[in-house]
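Taking it in order: structure first as structure tokens, then the write-up.
Note that one protein chain is taken out, while the other chains of the complex remain in position.
Chain naming follows the written order as A, B, C and D, and within any one chain the residues start at number 1.
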Amino acid sequence: MEIIMSVAIGLMFMAAVYLILSKSLIRIIIGTSLLSHAAHLLFLTMGGLGGIAPPVVSDGVTVNDYADPLPQALILTAIVIAFAVTSFFLVLAYRAYQELGTDNMEQLRGTEDYE
Amino acid sequence: MMTFYWVSLFIVSISFTGLLFRLVKGPTVADRVVALDAIGVTLVSIVALLSLIIETEFFLEVILLMSILSFIGTAAFAKFLERGEIFDRDPR
Amino acid sequence: MSLVFLIFLPILAALFIPLLFKRLGQIHTGWFVLLVPTALFLYYATRLPSVMEGGTYVSELSWIPSLDIAFIAYLDGLSLLFSLLITGIGALVVLYSVFYLDKHREQLHNFYVYLLIFMSAMLGVVQSDHLITLYLFWELTSISSFLLIAYWYTRDRSRFGALKSMMITVFGGLMMLGGFVLLSIIGGTYSIRELIAQAPELAEHDFFIWALVLVLLGAFTKSAQFPFYIWLPDAMEAPTPVSAYLHSATMVKAGIYLVARLTPVFALSEVWMWLVAGVGLFTMVWASFFALKQKDLKGILAFSTVSQLGLIMSLLGVAAAAYHVEGAAETYLKYAAFAAIFHLINHATFKGSLFMIAGIVDHETGTRDIRKLGGLMSLMPISFTVALIGSLSMAGMPPFNGFLSKEMFLTAMLSLQEFNLFSMDVWWILFPVIAWIGSVFTFIYSLYFVFHTFAGKHKPDQLPKQAHEAPVGMLISPVFLAVLVVLIFFIPNVIGDWLVKPAVAAIQPFLYDSPQSVDITVSAWHGFNTELFMTLGIFAIGGLMFWTLRKWQHLYDLYPDPISLNRLYDELMVLSESGVSRFSKMYMTGFIRTYLVYMFSFVIFIVLLTLFMTDAFRLNFDNLAPIGVYEIVILFAMLGATVTILVSKSRLTAIIALGAVGYSIALLFVIFRAPDLALTQLVIETISVALFLLAFYHLPQISRKEERMNFRFGNAVVAFGVGLTMTLVALSAHSQKALPSISEFYKETVYTEAAGGNIVNVILVDYRGFDTLFEIAVLAIAAIGIISMIRLRLTKKEDQHENK
Amino acid sequence: MRTNDVMLQTATKVVTFIILMFAVHIFFAGHYTPGGGFIGGLLTTTAIVLLMLAFDIPTVKKVLPINYVVLTAVGLLFAIATASASIIFDVPFFTHAYDYYDLPLFGETSLHSALLFDIGVYLVVVGVTMTIIQTIGEDE
Partner (left out) sequence: MSNLLLFPIIIPLLFATVLMLFPKKVYLQRLLSVIAVVLTFISGLFLLAKVSADGVQAVTLGSWPAPFGISMVSDMFSVLLVLSSTLVTLFILFYSIPTIGIRRERSFYYPAVLFLMVGVNGAFTTGDIFNLFVFVEVLLMASYALIVHGGEKSQMRESIKYVLVNIISSALFVVAVAYLYSVTGTLNMADLAVKIPEIEAVGILTVIAILFLVVFGFKAAIFPLYFWLPGSYFAPPGAVLALFGALLTKVGIYAIMRTYTLFFTMNIGFTHEVLAIIAILTVLAGCVGALAYFDVKKIIIYNIIIAVGVVLFGISQMNVAGTEGAIFYLIHDMLIKAALFLLVGILTIIYGTSDLRKMGGLMKSYPVLGWVFLVTAFGLAGIPPLSGFPGKLLIVQGGFEGTHFWGSIIILATSLLVLLSVMRIFIYAFWGEPKKILPVDKARYYAMFVPTVILVALTIVLGVGAELFMPFIEDAGEVLLNPSLYYDAVLKE
């Protein structure tokens, strides 16, 4: 299963990077969302998918049957952080559009040509 | 009993796939929103069946949550489609 | 009194200068400053008798003992000689400057502060026994020279010259530092004396040659040797006292000092000898040749300085050869070091006076252009006399000190025939021949300098000012130096015994154990030998060529400018501005996409490279979870939704599809037994979708018209690379699980020790609660960030550049 | 265009309370079964969002006059305070304490200082998400 997951995650990374490289800001933001999704799934996969029971203490489940709880906790943290960042990014895009009147990254050239 | 769950799961999945097709295909946004709402329902069923299969009660919260969210989500989308915005800024 | 303290005395004095300038502006600040070098000169002079006997003084002040860095002032023959030069000429120059610089119009406090800093720095260079502090003072001389050259900083040429000199000398300094560090690694010490003590062992080391070359880079840049001399002519933008002091008598001799000081360390290497002698000699002939091309009085003197420095340098190279000859003290080779030091002293006297005269001419006529000058002889008789003495000494004519050292220089060059190592037996002849050619040109430009200024026709209409003799005060210093020029000719052996021999003993400790054992007597007449005939030849040919100078001087204009070294420097500076700028613009496009492509490509490249170089890729089919139908279905749903995002043209569709991906992931979390994750993912996905809808209400439809095919193709390639990289590493990382996870501990202790049941939640609030604390901090920061982003809108006009 | 929201509003009135109850449940359940401060907080937010959806922002603000930034800060302070309490007892930061009590109505319950920390998390999550939604929602 882990192999299939790894391939699928690779595909998600591909999609995410492809979106991030496009010109439209909203596609870029969606791309970053996908990127963090992929990263979280990858973490879960790396922890191993072999658990039989959720990592919650209950009767009749031996210690070895639990899914690995640590990646889950870390992913939870990462999800929340990604949420904070994504919402920030969204608002930034929203404000940038108000301020600059475009969401095309080509038109958002930097000040590099400034001398 | 297990067989029953599996068969149900299979059937629900077929409808899930169909809805997914509708979600992808569109053609109008309204189609997609309806599809999404229905997907919410099928998801609830799937999770319920799954927790029956793997014999755990810990996903009940998930089920409840899904139905709540599905409700809110559909309401939000509907409002968005109708008015173009989700929250009214002025009191009605 | 501590010698180290004395080094810093000028800097300490400098602290009071601005105060004196402000409070006692009526009195020329220079008078106060004059006290410092005079006092120091007198103090150092009292050390002469014992140093003459071979005595040394050491004083130490530690700076960074942990790094073994200390100020060690070490006074032996060589450093004492230089210290006397620095303070002596310094005093004369300060005296001269009192009359040269107007106390009302000039920023005197700046000038004297720089000058005093320079004095300290220079004393530090010649007295430091510690390589690192030597480097410190070395850079300080570059900096003070930079400030002094740009003293009139509103002039473009001043700033240009200042920067040029600093760039070149600091470059040399940095390279020299590299050499010093190498030396310290080889020898295990920064102390020059200790390095000298273990010189033969040092030469064995691989780094030795590198250290040598790097140190020489420092010496050559500072002493304006070919091809680094180009900064010196431009440094003439400095006020003339500065040119006389820094750029002829002292700072440029720091390189000479360094070569002399380190000769015992490096002389063992033939590379040293070849480089020092060869570069020196070449510089001498090159600069003397081009001195005649100059139209600016100070330009001529600058080239002449370069040439003379080359001469001294080449003598030091020959002095190093003595190391390779058995019983060198018995051969003519012994003259080289003596000649070097002797000429150094002589050069300081005559060149100092010449610079001061050039300054006087500039001051009194308003120009330094030799084409406008002429016939000043009758108007400025004293200046003319001084200039004549200086020039003839420089030309190597008796009865001036230059004659003596020039003769000795030829002797030393001829002595190379006694030296038959390194295939010198064939090539030695080149040295005296080149030296002779250089001397001829030296002769010509000396005459050119003095006669084209003072003889010939007076052209008052071309001069900005009515020319007249300089005030007496301004003449004191040059006259004094001119007297010395003559005096030394008559008492060369006094100078030799008191000043030169102790220095020679310091340069060649392998030949002499005390200054007394230097068995050299200078005499003006030593019979009809080769040197004498060469000198006569110089006079004859030089005189002839000077006579016909007007006929052939224009040939210099044929020399193509574009290939000159100055041009190279200019090109380099242009390169460092617009060239680099253009280069930078090539890749700094300002498009974030371009940057991302670079970055992603790098990630792909470096990770895959590592993966294959270290042979890290493994695929292990053990220990895998079984493949379930539902997982596959959900994965397909997820990927399907992802594809939908990719192809969708409508914002809303893309957002919905993103939501679908999120929900699929929540389902995967369900299947992989992660209820907490599933719950969180579900709610967060919902809220995110709501936010997307909120924020993107205003945004236009996704437009992909302008995305051309190759644009998309490039993106696809990069994207594929990233995906591939992630998958490959994931597969190998999972296949090489080496150790059991620490999470076993949580599973075992959660109920008993943490009193919880939901392990994930207990990890979040207890085992790793710290993470959670800062995770909610992140949330809080996001909140304040978003609020201020929405509420705080400083329009461009109002808050431009933080000015309100 | 005036639309009729009666159905939505009526349903919301009921559903909001269901969600809030659920949120409280899931918050307290967190230590033993899936749930916890995060999810509880997020669910509470959804309840409020639902209110906003069905009614309008000013109305909701009138009903719930909360400055969400302050709420966030208070939540954060709560969390810091819980974590820092251990400094007073000179044990490593973040050391939790717990004990079992026999409370009427609830039966045997464990009181755990981690729960206090979780309250902080809960408040922050509600505060932050609501801040974000409200600021964007209100922006013209």
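Note that in this section a residue touches a chain if its C-beta (ideal position, glycine included) is under 8 Å from a C-beta of that chain, and two chains touch if they have at least 3 such contacts.
As the structure is a computational prediction, the values presented were derived from the model and not from experiment.
Undergrad: With touch as defined up top, name the shown chains that contact the chain not shown.
TA: A, C, D
Undergrad: Hey, which of D:His31, D:His96 or D:His112 is the one touching the hidden chain?
TA: D:His96
Undergrad: Tell me which residue among C:Trp427, C:Phe490, C:Tyr598 or C:Phe713 touches the hidden chain in the full complex.
TA: The single option touching the absent chain is C:Tyr598.
Undergrad: Looking beyond the chains shown, say which of C:Phe207, C:Trp436, C:Phe510 or C:Phe636 touches the absent one.
TA: Here the residue in touch with the unshown chain is C:Phe207.
Undergrad: Pick out the residues on chain A that sit against the missing chain.
TA: Looking at chain A, the ones touching the missing chain are residues 20, 25, 28, 32, 35-36, 38-40, 42-43, 45-48, 70-71, 74, 77-78, 81-82, 84-85, 88-89, 92-93, 95-96, 99-100, 105, 108-112, 114-115.
Undergrad: Against the chain that's been left off, what residues of chain C make contact? List them.
TA: 62-67, 69, 132-133, 135-136, 139, 143, 150, 153-154, 156, 159, 162-163, 166-167, 170-171, 174-175, 177-178, 181-182, 184-185, 207, 210, 576-577, 580-581, 583-585, 588, 590, 592, 594-596, 598-599, 602-603, 606-607, 610-611, 613-618, 726, 729-730, 732-734, 736-743, 745-746, 766-771, 774-775, 777-778, 780-782, 784-785, 787-789, 791-796, 799-804
Undergrad: Tell me which stretches of chain D touch the chain missing from the display.
TA: On the side of chain D, residues 69-70, 72-73, 76-77, 80, 84, 86-87, 90-96 touch the unshown chain.
Note that only the chains that are shown with their structure count from here on.
Undergrad: How many angstrom lie between the CA centroids of chain A and chain C, rounded to a whole number?
TA: Once rounded, the distance between the two centres reads 49 Å.
Undergrad: Would you please write down the residue numbers of chain A that are in contact with two or more other chains?
TA: 52-54, 56-58, 76, 80, 84, 87, 91, 94
Undergrad: By the touch rule stated above, which residues of chain C touch at least two different other chains?
TA: Each of 643, 673, 675-676, 679-680, 683-684, 686-687, 690-691, 694-695, 756-758, 760, 764, 772, 779, 782, 786, 790 in chain C touches at least two other chains.
Undergrad: Using the touch rule from the top, collect the residues of chain B that touch chain A in their complex.
TA: For this pair, the touching residues of chain B are 54, 56, 58-59.
Undergrad: Report the residues of chain A in contact with chain C in the complex, numbered from low to high.
TA: The contact residues of chain A facing chain C are 1-27, 29-30, 33-34, 37-38, 40-42, 44-58, 63, 66-70, 72-77, 79-81, 83-88, 90-95, 97-99, 103-106, 108-113, 115.
Undergrad: Taking the touch rule as given, give the residues of chain D at its contact with chain C in the complex, in rising order.
TA: 26, 30-39, 42-43, 45-46, 49, 68-69, 72-73, 75-76, 79-80, 83, 93-94, 96, 98, 110, 112, 114, 117-118, 120-121, 124-125, 127-129, 131-133, 135-137, 139
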